[in-house]
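These notes concern the structure reproduced below.
Every protein chain except one is present and positioned as in the full complex.
Chains: A, B and C, in written order; residue numbering restarts at 1 for each.
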Amino acid sequence: MRMLALHLAVLAGVAALQFVLPAYHHTNAARILVLATYAIGFNIAFGYTGLLSLGHALFFAGGMYATGLLVDQGGWQPWAALLAGPAAGGVLAAGVGLLALRTAGPAFMIVTLMFAQAFHLAILYWGRFTGGDEGFTLSGAARRLGPFDLADPATRYGAAFLLFAAAMLGCLALVRSRTGRVLIAVRENEERTRMLGYDPFRAKLLALVLSGLLSGAAGATYGLMFGYVGGSFAAIQYSILPLIWVLLGGAGTVLGPLLGTALLFYLIDWASSVTTASQFVVGAVLILLVLFAPRGLLGLLRERGLRSLP
Amino acid sequence: MSLLEARGLVRHFGGLRAIDGVDFDLSAGEIHALIGPNGAGKSTLVGLLSGRIPAQAGTIRFDGRDITRLPAHVRVGCGIAYAFQITSVFPRLTTFDNVALAVQRTGARDLAAATGAALARVGLAGEAGQLAGTLSYGHQRLLEIAMGLALAPRLLILDEPTQGLATGEIESFMALVRSLVPEVTVLLIEHNMEVVMDLAQRITVLNAGRVLARGTPSAIQADRAVQAAYLGG
Amino acid sequence: MNRETILHPTRRSLLAGGAAALTAATLPRFVQAQSSEPIRLGFQLHRTGIGAAYGRWYERTALAALKVVNEAGGIAGRPVEILFEDDATDPRRGAEGVEKLASQAKVDMIFGPLFSHVVIAAAPRAAELKIPYLVCSEGYHVASGKLNRWTLQPGITDVRAQVTAMAPWVTQNLGKKVTMIFPDYAFGHDHRDFFTEAVAAQGGEVVAQIAIPPTETSFTRYFPRIPRDTEVLYHVMVGPAVLTFVKELGEFYGSGAKPEIFGFIDSLEAVDIANPGLQFLEGSHFWEGQCRMLQPDASEAETFYRDAVGVDANGAAIEDPKNVSCYGHMFSVWETLFAIKQGMEACSWRGPQDRQAFVEAVEAFTEMPAGRERPQGAKVFNPKLHQVFGHQFISKLEGGKLVKVHETSLEDGIYPSDVDYLATSF
């Protein structure tokens, strides 16, 4: 109960922020919320189920391109196209999972990485449709969901908030559910879980599909919100970013992804405003953070007393 | 009535004939012990029965159904539970969560109540909130058994359950096992002969991947071949 | 979320009149007479990432132009400041940078980006924030109609016009059978599509198109794809691997028969053409946006600009002859700043309320004569396309020097288009 209250309070705080934030941080917050949704998706696979994928950009960009292409070239309604994003993420994750989940550990990392790389190259190769590395912009009409115009800052924040709130509460419900317990058990000891009558393959596939679904939803929303779909979102960098966000915030925590995403976002923002050698600062802070909190910030909190933190 | 029938089981590891043509039967409601010297193939045999290790030849029928090709987790669903030799609880989860994982597999409605009951049955109700990894060794073994029991199995396989337990703990463990039958059939791998002779109604002796003897405790104690290979050293 | 950063944005360096000064971006401004308050321009800079070699020189050119503008009294009598924001040559960071400059630093307008994917990702944000966004990129994105009313390109010709202007000279002087080698992404595809079209229009033929995958670091294995009857090898390879490309090409052909070679200087920007590995390019031809090496017929404006930026006759930094500039592109930064000045003065700029008036003022540009504001040469602005069209140069590498052999006319680069930004809303 106390934990539910804590999470609801965080959500309320995030919702209230939009009224006090100045314009720049207002947009940043909307970005962070969508990227944090992506991180939550990654965390379901990595933090809770122990699946370290290096190919999640496939699901993020897959959702972004599905929505973007359907609305831009397929003539779909933005609403319908937006729904195609998570669907694409989920279907891609199911396809990748069926093959990649035959492997584990480093081999799983490489297999997922390879599928994502192939997708990235395909986006560049079929540039006639995808715009290649340049990508394409989405028109104003493509970004209007019925009466809601995603180009409007308040609407955009609202959309980002709804997506994030749904993802976070969904994640909270999942990890406190019976299914969530099985996922965690698979992470902790796959063989033992099998001997309790669960099929680890099915559990991992489920986790990966949910993860892909959220990643795809985040990618689709990001594309519509900021009017741009591009190949750089499919690059390896976007597979590594959620890993950093989740590890910084705390893998296997519900709030960790948000914390980690916001932290890295503002770390880069702040570093580039104090020095031209900003990567130096970012690198140093990452190292200090990990020395101080090897299991992420919320992981540290969990070790220091808040043991029931989900 | 026969609950489990295994015929002609074979499992080789490279050149090692871990199990080499074993027939094995369990009657419903009995406590059956599997004994044999180290390396006799006991763990491999229960591995074959539980599905952790695939058989290279032979058939296994459980309750009349051929389960030879079924993966381990499906066999658990059929009612075969396996409690690990080396404690293999989830150390970073709470005691409650450990048992709840097993309880929820049975589809229990009220998970909290059913889990509480399962913990109470082995006397761990007081440790529900503790991380399993922080429990004492004996308690971890009890937790392991609680997880097996919570699956509401028809056959419970206990792999060296008393290893590392204190004398007092062994007593209460034996009482617990006795209380399970005849609803549950128990297959016990055990080195402690006192426990075996006291608990088991029937015993199968394995040696070098083959069945050396089977029978009641007294018959086994009297068997010369067994004495030669095992008991007498 | 990091509260401290949100509530107290940290200090950022501001460059005022060429001298660095520190100020706090969101401190209440002192009430000042509007006429003396500085004009603040945001510069989206590729300081890090793959565009960093360009970014360094874009920054230097911007500062040089800023000094000239301020010394001549600023814009409409007001001093000018430029705020640089790194975008890591990344589309997402680029869009964020536009927001930061517009919403937090509250600049009057933004200019400076080169890489197309950054431009295309950031342009929608600029339009939403209703802030003029002047790009210094040769990509065919503004003129293609993909972008919006707020995005303008008054400083450099787009690649479609460049290759269209180049094709007649290439087919008439070098050969009619062309093999193209280009990177397999959008910039390369623009070259592929428009040059192929332009060569066909001249009665020539592109006999092979060799698309090189991005991130490739070795090229020899692709050379056998070059048909034997190729008369002209056309190459545009943007990226750090270009030296390898040239060297391997040299090893492949050796001293035997080889086709004429025509390349885009993009590959060799910031690269010393006298590098030992580049001898193979001797005698080959290049497109140059502006001649890197000081030509005998250079105009006064050209030399003035060269001195102001601090570039020697070979196109390198005066303080370090090994530090070669991006001379073929960076004039766009200079000319864009002067276009901003011209536009602001034309609309009697008072402040951000005049941003739309500014865009309309630029849309009124047509003839843009050569002069110190435009050291690269005269240009024509096409308001419907939001795109400027200028002269292009073809140079030949002779004795390690790039010597101008041809200058295209303004008409050479004109292509038909039905894009009309004037018909779109703000």
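One rule holds in what follows: a contact is a pair of C-beta atoms (placed from the backbone, for glycine too) under 8 Å apart; a residue touches a chain by one contact, two chains touch by 3 or more.
Rule of thumb we're sticking to: contacts and distances are computed from a predicted model.
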Among "Ribose transport system permease protein", "Amino acid/amide ABC transporter membrane protein 1 (HAAT family)", "Dihydroxyacetone kinase subunit DhaL" or "succinate dehydrogenase", go ahead and choose the protein name stored in UniProt for the chain not displayed.
-> "Amino acid/amide ABC transporter membrane protein 1 (HAAT family)"
Mind giving the shown chains that are in contact with the missing chain?
-> A, C
Looking at C:37, C:193, C:216 or C:360, which residue reaches the missing chain?
-> C:216
With respect to the chain omitted from the figure, which of A:6, A:23, A:83 or A:110 is a touching residue?
-> A:110
Full-complex contact with the absent chain, from C:56, C:78, C:191 or C:292 = C:56
Residues of chain A in contact with the chain that isn't shown?
-> 99-100, 102-104, 106-107, 109-111, 113-115, 117-118, 121-122, 124-125, 236, 240, 243-244, 247-248, 251, 277-280, 282-287, 289-291, 294-295
Interface residues of chain C (partner: the chain not displayed) = 48-50, 52-53, 55-56, 184, 210-213, 215-218, 220-224, 228, 240-244, 247-248, 251-254, 256, 270-271, 275-277, 323-324
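We adopt the following convention: only the chains that are shown with their structure count from here on.
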Which chain is the middle one, judged by CA centres?
-> A
Between chain A and chain B, what's the gap in Å when you average each chain's C-alpha atoms?
-> 43
Rounded to the nearest Å, the gap between Cα centres of chain A and chain C is 35
Of all residues in chain A, those that touch chain B in their complex = 178, 181-182, 184-185, 188-189, 191-200
Chain C contacts chain A in the complex at 1-2, 5-6, 9-12, 26, 47-48, 85-86, 90-92, 95-96, 99-100, 102-104, 116-117, 120-121, 123-125, 128, 139, 141, 146-148, 184-187, 189, 213-214
Of all residues in chain A, which touch chain C in the complex?
-> 17, 21-29, 31-32, 121, 124-125, 127-128, 131-138, 151, 226-228, 230-233, 237, 262-263, 266-267, 269-270, 272-274, 276, 278-279
